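Note that this complex is displayed minus one protein chain, with the remaining chains in position.
Chain IDs A and B follow the sequence of writing; residue 1 opens each chain.
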Amino acid sequence: MTLEEIRSRLEAFVPGCHAEIVVNGSPSAQNSLLIDRQHGLQAAMYLRDHPELQLDFCSNVTAVDWPDREKAEKIKTKRIVDGVEKEVEETKKTTIPGYLEVVYHLFSIAKKEGPVVLRMHTANRTDEVTLQSLTPVWRSAEFQEREAFDLFGIVFEGHPDLRRILMWEGFTDHPMRKDYVPPPDDDLEILAVSEPGA
Amino acid sequence: MLGEGIVKGLAETARNFLGSFIEKDRLVTVQYPEERLPVVEAARMFPFLIYDGVDQEEGLRCVACQICEKECPPQCIHIEKSKDKKPDFIGKQQFYPAVFDIDVSVCMSCQICVEVCPFDAIRMDNEFELSTDDRFAGLLWPKEKLAMPNEHYLAIHPTEATEVEARRAEEKAQAEAKKASQPAAVAK
Partner (left out) sequence: MTQALPSEAEQDQVMEISMGPQHPSTHGVFRMDIRLDGERVLRLKPVIGYLHRNHEKIAEAASYLAAIPYTDRLDYLCSMTNNWGYALAVEKLAGLTVPERAEYIRVIVSELTRLQNHASVVGFLLQDMGASGTPLMYAFREREKVMDLFESLSGARMMCNYMRFGGVRVDCSAEWLSQAAKVVAGFNGFLDEFERLLTGNEILMARTQGVGVLPRELAINAGVTGPGLRASGVNYDLRKVDSYGVYGRFEFRVPLGEHGDVYDRYMMRVLEMRESLRILEQALRDIPSGPFMDPKARLRGLRPKVGEAYARIESPKGELGFYLISDGSPNPYRYRVRPPSLINLTVLEDMCLGQSIADVVVILGSIDIVLGEVDR
């Protein structure tokens, strides 16, 4: 089944679901499906249980951080300079709000096909970072979603055991975000100070 | 029969144990450091800088282009470019590294620096007994410690080094031929 067919079926059979094809420009040509936030779980169930797709194996789950971007646009405006109307070029900066994205790579063991790439976006990067967990559909997402929660700060609703996995309990930041600033290296300083003669 | 598998297994260990007295294949332990295996030609430990001739400063091939510094994955090379220039092996004026340090406590012996160096100036040494009691200064190797004569390179990586030698000789010959054919240009 082509991605376009999958997309139209998803929209037809999962009520309210909105799916969009994201074109991948690299030679790998692995295009992906962007699913809206509210229907991730239902769409995943559909993909797994559809007899022609049988995407029973969720191989890779990961997140990507897309921070706020600034887009500079040059626009021409008319303005009165020294009493004469002139056309002036101005750069207008618009901020494209950032978001966090999760990516699922699905394969079918039964049909030996794949990958079908699913993506979902959070509303923003700060306070609305909740997405539906797909662990109830594929257990293999369990640790990987925990990792995305830990390193990116995406909250997965419906995850059975959402705790930090690689960083320790009590750590507050999310190291894989692009704007993460590591704390000063305290350990090294202690080492240097405690070294006799240093 | 219960226990048959165990008996078979024990026969196997016995064969190995007794066999180790007669077969060389079964006795694989080498009593390092008294006994040593030969070091293979490809072996790599930490990088060194090659110099030609006898004088370290003069013969150093490195032109401080800092490509290796940029490409080194753990960023353990530190180079400071010189202000003045000195002639290289074909007589071209080139910069040289005023400072060239490698922090071998960070270096992971990956050989990326060797691969990216366009001047055949840095190669991997195979010396591995490098323990030191000073874990700061003793593991930050300056240019003086890194510099090794070309003969060392020829001795430890003979196949590769002879190829490099041949290539450099050719380059030199070409450069000299060019110089000879354009006396006017040089005079200018």
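Criterion: contacts are C-beta pairs under 8 Å (C-beta built on N, C-alpha and C of every residue); 3 or more make two chains touch, one makes a residue touch a chain.
Here the structure is a predicted model, which means the values were calculated and not measured.
Contact between chain A and the absent chain runs through residues 24-28, 30, 56-60, 62, 64, 103, 105, 109, 112, 115, 117, 138-144, 151, 164-168, 175-176. Listed by residue number, the positions of chain B touching the unshown chain are 2-6, 8-9, 11-13, 16, 28, 40-44, 67, 71-73, 108-112, 115-116, 124.
As a convention for this text, only the chains that are shown with their structure count from here on.
With centres set at the average Cα position, the gap from chain A to chain B is 43 Å.
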